[in-house]
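The complex appears here without one of its protein chains, the remainder shown in place.
Let's turn to chain A:
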Amino acid sequence: MRFLARRLGFYLLTAWAAITLNFLVPRLMPGDPVELLVARMRGNVDPAAIDAMRRAFGISDASLWQQYLDYLGNLAQGELGRSITFFPAEVSTVIADSLPWTVGLVGVATLISYLMGTSLGVLMAWKRGTWLDGVLPAATFMHAVPYFWVALALVFVFGVTLQWFPVSRAYGLDVMPGLTGEFAGSVVYHAALPAVTIVVASMADRILGMRNVMVTTLGEDYVVMAEAKGLTSRRVMWAYAARNAILPNITSFALSLGFVVGGSVLTEIVFSYPGIGSMLLKAVENEDFPLMQGIFLVISLAVLVANFLADLAYVVLDPRTRQEAE
């Protein structure tokens, strides 16, 4: 398939560009990690030891070009280096420890937000002129409000004032991680507020997208025909209209899956959730180049893979793209 090969080539090129930017961008930041460490320790480090620390962290004075080649070489071997913030932990370990939390939390929340948003969108287009129309402004409002603010409000009301939900961590202090019901329950309980934040803040997009396409679709002749045939309204709504209207929403879903890995940095920070967003913040604060690069790499690759999947989904779902391709 020439189409697929072309897309694949395009994605490889993009991946290379992402990897290179990944290398360059952190190095454009002012300062260097050891200076920052010294500043954080308020000068409690002997100046003569600063060289020792540079050596320990593997910070080299080599030329940028040499560093770039080393970086590519290490990357080819799957070596991401050691984190400076969590020295001497390997970057791959830090990412492997935090990624499951983010994928779990943001992934599930994205799925819920997608299902709820799409269904609401379908209903709202179908039942125009009813009370359901009021949902849209409310959802858009929640979407317009900065989502960390929603998170803070939830923390204040349900965490601090009512104390119904925990406000930090991924699981309780009294449970040990393991495949136990107790642990799973604790994880779900702790994920509740952050997940609600993400769902509430991102649902408007889906509702709006679905509703608008649905409204157009409802005017199509085949929908009128289906109604004229006397089919049940549920069947017309889901099997005739929604099925055709959902196409753009599937693409946007595939795309948003890519951003799941990037996480909702602010949500994670507000809820002290130990995911990749919190790690990214730590890495930036400490000029931890290896960790930043590792995280950016994982995020950009995830976005690329999601894009590729979206492309594929389109080819499968929409015959028109297939025709054009062949």
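Keep in mind that, in the parts below, a contact is a pair of C-beta atoms (placed from the backbone, for glycine too) under 8 Å apart; a residue touches a chain by one contact, two chains touch by 3 or more; residues count from 1.
What we mean here is this: contacts and distances are computed from a predicted model.
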Not counting the visible chains, the remaining one has a UniProt entry; which protein name from "Cell cycle protein", "ABC transmembrane type-1 domain-containing protein", "FeS cluster assembly protein SufB" or "ABC transporter substrate-binding protein" does it give?
"ABC transporter substrate-binding protein"
Specify the residue from the set A:Y171, A:Y240 or A:F308 that touches the hidden chain.
A:Y171
Among A:N22, A:S98 or A:S202, which one touches the chain that has been omitted from the display?
A:S98
Write the list of chain A residues that the hidden chain touches.
29-32, 35-39, 41-53, 55-56, 82-89, 93-94, 96-98, 100, 155, 159-160, 163, 167-171, 173-180, 182, 269-270, 272-274, 278-279, 282, 285-287
